[in-house]
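Then we have chain A:
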Amino acid sequence: MARMKGATVVDTERCKGCNLCVVACPLDVLALTSKEVNRKGYNYAHEVLSDTCTGCASCATVCPDGCITVYRLKTD
Partner candidate 1 sequence: MTREEIIEKGQLVYKKPTLLNDTPMHYCPGCSHGVVHKLVSEVIEEMGMTDKTIAISPVGCAVFAYKYIDVDWQEAAHGRAPALASATKRLWPDRLVFTYQGDGDLACIGTAETIHALNRAENITIIFINNAIYGMTGGQMAPTTLLGMKTATCPYGREVKLHGYPLKVTEIAATLDGTCYVTRQAVHTVAAINRAKKAIRKAFEYSMQGKGSNLVEIVSTCNSGWKMSPEKANKWMEENMFEFYHLGDLKDTGADK
Partner candidate 2 sequence: MADQEITLMKGNEAIAHAAIRCGCDGYFGYPITPQSEVLETLAEQKPWETTGMVVLQAESEVSSINMVYGGACTGKKVMTSSSSPGVSLMQEGISYMAGAELPALIVNVMRGGPGLGTIQPSQSDYFQACKGGGHGDYHLIVLAPASVQEMADFVDLAFTLAFRYRNPAMILADGAIGQMMEKVVLPPFKPRRTEEEIIKECPWATTGRIGGRKPNIITSLELRSEEMEVINLRIQAKYREIEAKEVRYEEFMLDDAEYAIVAFGSAARIAKKSIEIARSQGIKVGLLRPITLWPFPTKEVKSLASRVKGILSLEINAGQMVEDIRLAVEGAVPVLHFGRLGGIIPDPDEVVEVLKSSF
């Protein structure tokens, strides 16, 4: 059965670690870093469960800073 595979690219320097993308993701793909911070000092969003992403773009849609780019590919 064909299924959607997605991938997110987070502009980690632009990210302010608001966590809204993490909350919006229905599949827990994203999380904030626990230790690493960007140059502004924020923990930033990153993929932790890459394989489960379907590319629904919920994370990117709710991101107030437009940090997330989403790609999607149909697989067999």
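Details
In this text, a contact is a pair of C-beta atoms (placed from the backbone, for glycine too) under 8 Å apart; a residue touches a chain by one contact, two chains touch by 3 or more; residues count from 1.
In picking the candidates, the idea was that all candidates are chains of the complex that A comes from, given by their letters.
From a predicted model like this one, the values you see are computed outputs, not experimental measurements.
Going through 1 or 2, you find that the chain touching chain A in this complex is 1.
Those residues of chain A that touch candidate 1 in the complex are listed here as 5-7, 9, 14, 16-20, 23-24, 42, 47, 50, 55, 57-58, 60-73, 75.
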